[in-house]
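With one protein chain held back, the other chains of the complex are shown just where they sit.
For clarity, chains are labelled A and B in written order, and residue numbers in each chain start from 1.
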Amino acid sequence: MSRSRLAGSPLSLLLALAFAGSAQAQAPAPAPAAPEKPFKVGVVTFLSGAAAGPFGVPARNAAEVLAESINAGKAPAPYTKKGLGGRPLEVVFLDEAGGTAKQVSEYRDLVQRQNVDAVIGYISSGDCLAVAPVAEELKKLTLFFDCGTPRIFEENSYKYLFRTDAHAAMDNVAAALYVDELKPKLKSIAGINQNYAWGQDSWNDFEATMKALRPDVQVTTSQMPKLLAGQYGAEISALMSGSPDVIHSSFWGGDLDAFILQASPRGLFKKSTALLTAGETAMYKLAGQIPDGTIIGARGSHGVFAPDNELNRWLRATYQDRYSVPPVYPAYHMAQAILGLKSAYEKAQGGGAGEPSVDAIIAAFENSSFETPSGTIKMALGKGHQAIEETVYGMAKNSGGKLTFTHVKRFPAEKVNPPEGTKSADWIKAAFSKK
Amino acid sequence: MGDVLAVVIDGTIYASWLFIIAAGLTIVYGVMRILNMAHGSLYALGAYAATSVVGAWIRGGRAPLVSYALLIAAAIAVGLIFGPLIERGVLRFVYGRDEIVMVLVTYALFLILEDAIKLVWGVESYFITEPYGLLGTVEIGPLTYPVYSGALVLAAIVTGLLLRWGIYGTRYGKLLVAVIHDREMAASLGVNVRNVFLITFTLGTMLAALGGALTAPTVSVVPGMGVETIVLAFAVVVVGGLGSMPGAALGSLIVGLVRSAAVHFFPQVELFSIYLVMALVLALRPRGLFVAPEARKI
Partner (left out) sequence: MKRLDRTTFALLASLVLLLAGGPLLPEWALFLVTNSLAKGLVVLGLLLLMRTGLVSFGQGLYFAVGAYAAGMMPRAPGLSDALALMLAGGVAAGVVAALCGLLLARYRGIFFAMLSLAFSMILYGLLVKTSVLGSTDGFNVAARTVLGVAAAGAYGRYAVFALTVATAFAAGFLLHRFLGSHLGRLAPAIRDNELRVEYMGASVRNVVHLNLVIAGILAGAGGALTGVTVGHIDPEMAYWTTSGEFVFVAILSGTASVLAPFLGSILLELLRSFAYEYSPNTWQLVVGGAMLLVILFLPSGLWSVFGRWRKVLR
């Protein structure tokens, strides 16, 4: 009898399940008139795990309120059209936690089962690197909005892939330039960075730029505790015993909180100035703990460093209205991605109201520049697929429980990003030597 | 020379933190033969509970000195609620199964607890700073240490002594030793093994939560904080010998000192120094430092 055969070969069970699933997914959706058909965007950020609080959730929140506001036609010029050129923007959210294999699988799911029109996502560089070839294979317009590694467009070129934030080399080059300018008597530096690609790259870029700018500067120690270590007692002792002038750190999230909380009472920051390249995400929570003089960056002109323009006021008002906290840099990165997409889409429409092809959107996106709450973003690298942006550093000053900033310095995008066709690491070595 | 002193001090502080957690893990294994993967989540639970309670207390503007008592009370409360809940609700149904099945049961509990914590506290990080700074600092050589770290060392020593007295000096402790040595024999002599298990697991949970609660003032309480801790605690008890309390103490000290030496002298190998130690100890003493080789059964 056939049923016993089925049981004998249990894999058939799976086949049945899979067919059932696909039948459901491929059932034709009732198609309304073309112009009202929503443009569906899959948004992937960390909703769980350690990166959710500082990065994932602010980005998710920004995507939610911005989509609503854009659909209601409330965005300021040049984004006054409702939705994407008249098409409402529909956003589905997905958790980035779980590792690269899972993200690749979920990405396929998003594209093939949920039939999204585009994907905006990825905070982890590993996830970006893993998803990149899949996006190309599935020919799906994909915007990386936050991940930092320069490798994506330096090792490969892609057609369907764009990154609307600058890569992380910028953060550390600018950090070194800032230190060079503000600390003329600098003798020694040290680092404490998380032991994974982001932390290692951050330190390497900073150290390389610093060494090129000031060949005689000493490195007292470079600490690399593992991600989520939480206990930094020994690291703090090692940093203290070298008394460096500046301590570079790309820490974020709970690790950054813990480091500041453990180091402040021990007086580490009395002897040394802390330089926190991603410190902006923690500045509101840690306002009472961050010592005066700490150098803080926001991975671009975001948050407190953002320019005073109409778009920035719109983002801050819309975000703060809903979530009653100010938006931090991942929210600005998300805004860059959404506005970049909107700008390319509407440019591809060519002033009409039609539905442009993916190729037309890509052509419009490449080498474009568009206005955002963080200023003008230029898609200048990676054959027009990789953004460059201005970046800012400033020194924290506590006034009445709130952080204000002094010595704010803005670095133009072209000065802190490599030229097209040059790898960051080579550029850093060549560009900053004062010989 | 100053460096060596710093290595010893930093290593001891780290070891104290580890010991409180590892003690709970090793006592549960010794008595119940369960290597508890959910121990890390219970640690996180203690930290979350302590942060919430102390945070509310301080925000209410009340005497911050009481917060130390609240830290410990929070840990005891977590132990008294979750210990019996897990032991009576889940573990008792799998007694007698293979050790590895037990590990998986606790792995499932770990997954469930991680999400449960997220449902209650969300993904935001929490911290309380008052208890850490309140006691002031001391200067040792060129370095400054918070007195709170000294208190942590003291807490670990007191915990160790209390456990020692509890096991060797009380009636319950003697029953415990009987169960550790031979469960069937103890049961047939009239020891209520059921109660011994319940109390042991509650105690283990309490120790995990205590580790979390005492750490809470120095760290930021975030999702995933338990995952990193549990592997460390595993390494400690495996190095010391599973189920051995002096082993947990020595294991903590070894791991703490090795890690802090790595940080000071070879920051490059810090990431896997602990596993190197673990592999080395196991290669030389296959059952850990404090466990005698087992007779082979025929």
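The rule is short, and it goes like this: a contact is a pair of C-beta atoms (placed from the backbone, for glycine too) under 8 Å apart; a residue touches a chain by one contact, two chains touch by 3 or more.
Note that the coordinates shown come from a computational prediction; the quantities given were computed from them, not determined experimentally.
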item	value
Which of B:66, B:85, B:108 or B:189 contacts the chain that the document leaves out	B:108
Listed residues A:133, A:215 or A:419, member touching the removed chain	A:133
Residue among A:109, A:292 or A:414 that touches the chain left out of view	A:109
Touch residues of chain A, complete complex, unshown partner	1, 3-5, 7-12, 14-15, 17-19, 21-22, 25-26, 47-48, 93-95, 98-102, 104-106, 108-109, 112-113, 125-126, 129-130, 132-134, 137, 149, 151, 195-198, 200, 204
Where the unshown chain meets chain B, residue by residue	35, 37, 90, 93-94, 97, 99-101, 103-105, 107-112, 114-116, 118-119, 227, 231, 234-235, 238, 242, 268-269, 271-272, 275-276, 278-279, 282-283, 286-288, 296-298
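One rule holds for everything that comes next: only the chains that are shown with their structure count from here on.
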item	value
Centre distance in Å when chain A and chain B are each reduced to the mean of their C-alpha atoms	36
Residues of chain A touching chain B in the complex	47-50, 52-54, 56-57, 195, 221-231, 233-235, 237-238, 240-241, 253-258, 261-262, 265-267, 285, 288-289
Complex contact set, residues of chain B against chain A	2-3, 6-7, 9-11, 13-14, 17, 118, 122-125, 127, 129, 132-133, 137, 142-146, 149, 215, 218-225, 227-229, 259-260, 263-264, 267-268, 270-271
